[in-house]
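For this view, one protein chain was removed and the others were kept in their places.
Each chain gets a letter, A and B, in the order it is written, and its residues are counted from 1.
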Amino acid sequence: MTEAERFLAIEEIKQVKARYFRCMDTKDWAGFEAVFAPDASADYTPPGGNSAEWSASGRANIVAFVRRMVEQAITVHHGHMPEVEVTSPTTGHAVFAMEDLIWWPEGARRRTLHGWGHYRETYEKIDGKWQIKTLRMTRLRVEQT
Amino acid sequence: MTEAERFLAIEEIKQVKARYFRCMDTKDWAGFEAVFAPDASADYTPPGGNSAEWSASGRANIVAFVRRMVEQAITVHHGHMPEVEVTSPTTGHAVFAMEDLIWWPEGARRRTLHGWGHYRETYEKIDGKWQIKTLRMTRLRVEQT
Partner (left out) sequence: MTEAERFLAIEEIKQVKARYFRCMDTKDWAGFEAVFAPDASADYTPPGGNSAEWSASGRANIVAFVRRMVEQAITVHHGHMPEVEVTSPTTGHAVFAMEDLIWWPEGARRRTLHGWGHYRETYEKIDGKWQIKTLRMTRLRVEQT
C-alpha cells in the first residue's frame, strides 16, 4: 500500500465506527447493520457476565441483539481517541475509548446505565468497503440504576 | 483533487470544528467568529423550540447569539467521531457527535444544562480557509435544572 492508501483506510475505518455510534443512537438499523461484515462477531460481555448471553455472531444476529437491548431506550454512545492500524490492503484493527449512556423508558426493568471502556476490533475490507469483523467491548466502570 | 489534498481538507475541517469548541469554552470570541463564513447560518433549535428564537444568520449574529447564551457560564462542548466528506476543492459536509455541559452563574434563570446530540454542518473554503457555512444541532437528550 502507498501511504495515501494507508491514510484513506485509517480515515475510512474511523468513519465506519462513527456510523456505528450514530446509527445506534439515531436507531438507523439499516445503517447500523451496514457497518458489520456478514460473518461479524460481537462480544459485549460485562465484567462477571455470561458471554453466551452477551455475544452474537453474524450481522443479523448482532443487530437483533443490539435492538433488543436499546431500541426502546434513549442512548448516547461516544468513541474517543482511535488507535487504528492497517495491516494489509484488506485488514486492520482498532481500539476506541468509549462512554455510553442509556435511559430506558418508564416501567422498564432497568432505568439508566452509564459506562466507560474500550472497543477492541478487527476490520476487513469487503467489496471495497471497510466493515467491522470482530468487536469486543471491555469496561473500566459501569454505573446502573 | 489529489488524495493528499482531500486528506488535508478533512484534517483542516476537523481542526476548524476543534477551534469552534475550544474558542467557545475558553470565551475566545475573535477565534470563535473566525471559524464561520461571513454569511454562515446556525440553527440550535431544541426539540419543540421555536426556530426563529434559536437560529442566527451571518457570522456576527451567530457570535452575538452564542455569547448571549453562554458568555457568563462555564461551558464544556466536546465533539466526537467526525464524519467529514469533501465534495469539491471548496465544499464539504460533516457530522460530529457532541456533548455539552453548561453551568450558569448564581442567580441566573437557569442553573445547568447537560445535553447530547449531533452537529450537521456544511463547510466552504474561502480565501484558502475552511469555514462553517451552515450548522444545525440535533439533540438526543437534554437534562436541565
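In this section, contacts are C-beta pairs under 8 Å (C-beta built on N, C-alpha and C of every residue); 3 or more make two chains touch, one makes a residue touch a chain.
Since the structure is predicted, the reported quantities are computational estimates derived from the model, not experimental observations.
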{"item": "Residue touching the undisplayed chain, where the options are B:19, B:67 or B:136", "value": "B:19"}
{"item": "Contact set of chain B toward the excluded chain (per top definition)", "value": "4, 7-8, 11, 14-15, 17-19, 21-22, 25-26, 74-76, 78-80, 101, 103"}
{"item": "For chain A, residues in touch with the removed chain", "value": "3-4, 7, 10, 80-83, 95, 97, 99, 116, 118, 140-141"}
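Everything that follows uses one rule, which is that only the chains that are shown with their structure count from here on.
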{"item": "Angle of rotation relating chain A to chain B [CA atoms, steps of 5 degrees]", "value": "120"}
{"item": "Interchain centroid distance [CA atoms averaged], chain A/chain B, Å", "value": "26"}
